[in-house]
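These notes concern the structure reproduced below.
Removed: one protein chain of the complex. Kept in place: all other protein chains.
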Amino acid sequence: AGPKVVSGPNSDPNCFAPWTENVKLFQFQRKAGPYRIALANGFIANTWRIQMIKTAKAYASQPDVAAKLKEFKVVSTGEDVAAQIAAVNNFIDSGYDAIVVNAQNPTAFRPVIKRANDAGVVLVAFDNTLDTEDAINVNVDQKGLGRYWADWLVKNLPNGGKILEVRGVSGTSVDRDRHDGIQEVFKASGKPWETVEVLGKWDDPTAQKVTADAIAVHKHFDGMTAQGGDTGVVQAMIDAKHPFVAFGGETENGFRKFCAKYSADGLKCASGGTGPAQVAVAIKTAIAALEGNVVPQSIKLPLARVEDPNLKDGQDYYSEQSDNFFVGNAFPTCGINFTAQEIMGQSEANQ
Amino acid sequence: MAFFQMEGVSKRYGGVSALQNASLSVEMGRIHAILGENGAGKSTLIKVMSGVVTPDEGRMIMEGREVQFASPAAANRAGIACIFQELSLLPDLSVADNISISNPPKHFGLIDRKAQRRIAEEALARAGGPDIHPLTLVKDLPLSRRQIVEIAKALARKPRILILDEATSALAAADVEKVYTVLKRLRSERLALLYISHRMQEIAELADDCTVFRNGRNIATYRAGTKSDNEVVELMIGREYSHVFPPKPDVGRQETPILLEASGLSWTSRIKDISFRVRAGEVVGLGGLDGQGQRELLLALFGVLRGLSGEIRIEGKPVSVASPHRAKASDLGMALIPEDRKTEGLMLPMSVRDNLSFAALGRLSHFGVIDRDVENTAVADMIRLLAIRADGTDIPVGSLSGGNQQKVLIAKWLMITPRIILLNDPTRGIDVGTKQEFYKLLRQLADAGRAIIFYSTDYAELIGCCDRVLVLYGGAIKRELVGKEITERALVSSALNIGRQAEEAGEKSVAAR
Amino acid sequence: MRDWRYHVGENRDTLLAFAVFLIMFGIYTGNHPAGFTANVVTTAANKGVILALVAMAQTAVVLTAGIDLSVGMIFLLANCLASWIVVGSPGMTALGLLGVLLVGLLCGAINGLVVIFGRLQPIVTTIATGAVYFGLALFLRPVPGGDVNSELADSLTGQLPGGIPASLVVLFLIILTIWLPFRRSEIGRAVYAVGSSEAAAYMSGVPVRKAKFVAYCLSGLFAAMGGLFLTFFTYSGEASAANGGAYTLYSIAAVVLGGISLFGGKGSVIGAVFGALMFRTIGDLLFVFDLEPLWQPLFQGVVLLLAVSLGSLRLFQIRNRLDLFG
């Protein structure tokens, strides 16, 4: 069956902001609740994903959401995209009403999307979204994020300069999009920019090591940008006694702690990204679609961002907390107001 | 013109000359024995012949044409099949697969299993092992059966020259007889046979021609029977030779204390209610056909077997030997020279020194740290004591000749100064010269108050060395032979469990003749 | 006639893997909300077949007593290449298929040549060649994408009349036409011989090098088939190092679960298939048991740990401690 493409109106334009004006609006066959919703996650073993899953569970157990759900099931299948596709297939065959995915591979779900639409199952992708117009994507503007970082560097280095760009995992679309965004802005600025690219794999120790190597070889950079593992990048700067420079980076708490601490010494940061709470937006979208509400096919998430000198302890970062979690876990326009602290702070003891 | 000839063949391994300008000529329809000390170069010679080793110089002529073999497969095609000293069977494959491993019968390009099985059955029958099922995996067969398979495998290649490098060393007397029959038949089928063995009586029984090797050279070639055993041995070792076995002390040492006492030892179905005592200074032999529980008995004493029932007492104190580690502890003081030195005794790639000191490291170290001076001294002592021929202590033990490896294995255990020595067929593949030294050593150890249990597949050894022999049959002691009672006839008949009457009857009939 | 006992003995580990798989799959489908339906079986078959092919690739090398840590990367390379060339008209698609298989074969051949003529240890050789193959895959697919002939893909991952998963039938045909003849050929036996004891095989005149070479080629070929199936399943190519690494490790697990000795010479590709299916079913059990999401990886780890420990039950039978040391 699949959704009907309708002309509108968008049921909640504040939360479900369409990616562009031309994005199709979907209306699914309205189903009676409560619903069975599944989250098909892939990789699990990092803080972002763990935080995401905990957020999903927390969101699903909020009273107003829980009232609409008969079942909320989470399965993590690991790195292997085939296993994830099989999991989605299984959810479809088991009669789930909606499936939320964080896809291991954006292009691999074509057959599954078709099956889901045929079965009238709502499929919502987030974080690593799907290259499709037939399922709902809750998008982070990855390219826009790259632009945001580069804009910050352009603003701080009006005459151009030598930039260290710490990239993510090669072979992924997220890495490519962010990189393209950065380079586009540099090119457009008309200033002389030299970028040195290294591969930090979104991982602190790796990013730290490659940054240290780059500093040892190139001696000096005028600015830096990193897609992840930013805390490690700053740490490498500190270790090498590299002067603090302008930095465009992600939203790790550790990174923001550094930014706040060394702001006066020249570590001028722009920190942006979207936290794991986007899963909640995805679930919310799925429920809205099941209720027969009109939702855009491609939803744009606002970036959680903050720039120097506006970082505030207890709001933009938590000086007493772990470095590892991602701040920016709230989407007020969607009525999703978790703080990362709430999510990661739920220890067995205080639950 | 001989059927096959080698001339001026030399082969060096690093600094060691395994063969120096050696030559050999082989005739069809004859069994040609090759004799020589350990390390004389016999195995190297036949490895050259069968394409395993390329010689540094020299040439080979077969039926008047010069030949060269790049691989064992090439030698095979030319009609040379070899049974190596180190078995060349594939343990995970079936007997039938092994027998036709290099040129299986085919059927539409695939192996024809039916035909292969037929070939295997035929070859096994010819090799004296018709009872071996062709589908058994080789690793499930005992060593002596594997040896038969090895012979069958060589025969299935329809060779014109068949080489046996100590092919009988693992076989018990009964099996050896079967092999003799096979070899004699092959001779009558006009095969050329090369036969390497350290057992003089085998050579006397089989050989038509003999060639003696010493230090990589062929020293002498003669018709079998034209030289006395002593002359042959002197040729081999290059010095005078007399008295293989040292004299046994007079009986009547019942005074010495009982060191080891076993009562009612049983284990699965392999050992049945075995009881015996060994006094200090005694050499007790284990006899019987191969595979009657002798090996298991030694392993049981040494703490290797699980679920052993019965009691072991040492110096009258009941002990429980849970592991070899416990067995070698100084209050028990046991040592076991295992059967297969390549996998159970030595770590071939490791140095002579590391191997020699391995079992005794506990006492060459303080708090787990090896005292290298003490170690070196101890190693040097042992090398001297057993006259081990090695080019330094740093070379891998695997590069020594078989006999010298065996000496290292024995020395390794002497280093812990054991009180009870268990020997599992220790002279396998050792040359006569070394054997003689070994027998002497054995007696010295006994005289020094050790208790020795000695399993051998060679009856002559049991007769020459032991004060007493326990003959095992089906896992139980069938008979105990003491002193003068230890004769070949007694050993054989009790091994076959024919019983005393038969033996006596036999003796009478001999007397009657 | 006691022959059947030997035949059963020879295939005991394969049969055991089959039995354990059946039990696990029974538990899975028994608890599946949709039950034992054609769709559920097809889904399981599709993802099972992908791993089964990679496990078969691993088996070919393991039988020679080697190990191939590049199978996952050959698999990725085949996937990325297929997402370029297995498209278009039936003729083009066929050529593309052939091309992918040839590239797989070539990768395997390179592994084999380096191991044989370079006399290098397989494990590091394949770590290094794996990096090269991954580089090539990344070169082909810097980001995920591409396409595949969807008719072919749909028919190979779909169902035949009667609800039989097409992928299983293809796997069966591959075993029937490649593995069984190979197993019964002289060179196939040589592979077992080399794995059983390389020195003895050489002494017996077995073509050791040829056997190893063929084993590595076969491995590359099977890995490429796995890559093709991944492409059929995902309609795209992706050079994900994590995925390649995961498949390599899974393939080792599958091989062991399938009763193949890592010391070589013993086991069968068919065992590896059941090992792979069993490994996949361990993952599937998550689906039917309601586990806390964050406990799922632990659950999988523990089940794997238990599964691989099962083999040590045979220790209770060992009476002679020397048998412990194989």
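In order of appearance the chains are A, B and C, and numbering begins at 1 in each one.
In this section, a contact is a pair of C-beta atoms (placed from the backbone, for glycine too) under 8 Å apart; a residue touches a chain by one contact, two chains touch by 3 or more.
Rule of thumb we're sticking to: contacts and distances are computed from a predicted model.
K.L.:
Between "PP2C family protein-serine/threonine phosphatase", "Cation:proton antiporter", "Protocatechuate 4,5-dioxygenase subunit alpha" or "ABC transporter permease", choose the name on the UniProt record of the chain that's been left out.
P.N.:
UniProt lists the chain that is not shown as "ABC transporter permease".
K.L.:
Quick one: jot down which shown chains the absent chain touches.
P.N.:
The undisplayed chain, in the complete complex, is in contact with A, B, C.
K.L.:
Quick one: say which of B:I370, B:A387, B:A448 or B:V482 touches the chain that got left out.
P.N.:
Checking each option in B:I370, B:A387, B:A448 or B:V482, the one touching the absent chain turns out to be B:I370.
K.L.:
Decide which residue listed in C:F139, C:F172 or C:F289 touches the omitted chain of the complex.
P.N.:
Among C:F139, C:F172 or C:F289, only C:F139 touches the chain that is not shown.
K.L.:
For the chain left off this view, which of A:V65, A:A119, A:V196 or A:L303 is in contact with it?
P.N.:
In the full complex, the listed residue that touches the missing chain is A:V196.
K.L.:
From the list A:G232, A:G249, A:G272 or A:P296, which touches the chain that is not on show?
P.N.:
Checking the options A:G232, A:G249, A:G272 or A:P296, the one contacting the hidden chain is A:G232.
K.L.:
Among the options A:S11, A:T206 or A:N329, which residue touches the chain absent from this view?
P.N.:
Missing-chain contact among the listed residues: A:T206.
K.L.:
What residue numbers in subunit B mark contact with the hidden partner chain?
P.N.:
52-53, 302, 304, 323-325, 327-328, 336, 338, 343-350, 354, 358-359, 361-362, 365, 368-370, 372, 412, 416
K.L.:
What residues on subunit A make contact with the chain left out of this view?
P.N.:
Where subunit A meets the chain not shown: residues 44-47, 50, 53-54, 170-171, 196-199, 201, 203-206, 208-210, 212-214, 216-219, 231-232, 235, 239-240, 254, 322-324, 344-349.
K.L.:
Counting contacts across the full complex, list the positions on subunit C that touch the omitted chain.
P.N.:
Residues of subunit C in touch with the missing chain: 67, 69, 114, 118-121, 123-125, 127-136, 138-139, 142, 198-199, 202, 208, 249, 252-253, 256, 262-263, 294-302, 304-305, 308-309, 311-312, 315, 321-322, 324-326.
In the analysis below, only the chains that are shown with their structure count from here on.
K.L.:
By the document's touch definition, which label belongs to this structure's chain graph: line, ring, star, complete, or other?
P.N.:
Chain contacts: open path, no cycle.
K.L.:
Any idea how many Å lie between the Cα centroids of subunit A and subunit C?
P.N.:
Averaging C-alpha atoms per chain gives centres 35 Å apart.
K.L.:
Find the geometric centre of each of subunit B and subunit C from their Cα atoms only, then give the gap between the two centres in Å, rounded to an integer.
P.N.:
Centre-to-centre distance between subunit B and subunit C: 44 Å.
K.L.:
For subunit A versus subunit B, what separation do you get between their C-alpha means, in angstrom?
P.N.:
Going by mean C-alpha positions, subunit A sits 72 Å from subunit B.
K.L.:
Quick check: what residues of subunit B touch more than one other chain, meaning two or more?
P.N.:
Residues of subunit B touching two or more partner chains: there are none.
K.L.:
Among the residues of subunit C, pick out those that touch two or more other chains and give their numbers.
P.N.:
none
K.L.:
Quick check on the complex: what are the subunit B residues that touch subunit C?
P.N.:
Per the stated touch rule, the residues are 52, 71-73, 76, 84, 86-94, 97-98, 101-102, 104, 106, 109-111, 113, 133, 135-137, 153, 267-268, 296, 299, 304-307, 323, 344.
K.L.:
Write out the stretch or stretches of subunit A touching subunit C in their complex.
P.N.:
Counting only subunit A, the residues touching subunit C are 39, 41, 43-45, 50, 53-54, 57, 73-83, 85-87, 89-90, 93-95, 104-111, 131, 169-173, 175-176.
K.L.:
Report the residues of subunit C in contact with subunit B in the complex, numbered from low to high.
P.N.:
Contacts found on subunit C: 2-3, 6-7, 9-10, 181, 184-186, 189, 192-193, 195-197, 199-207, 261, 264-266, 318-322.
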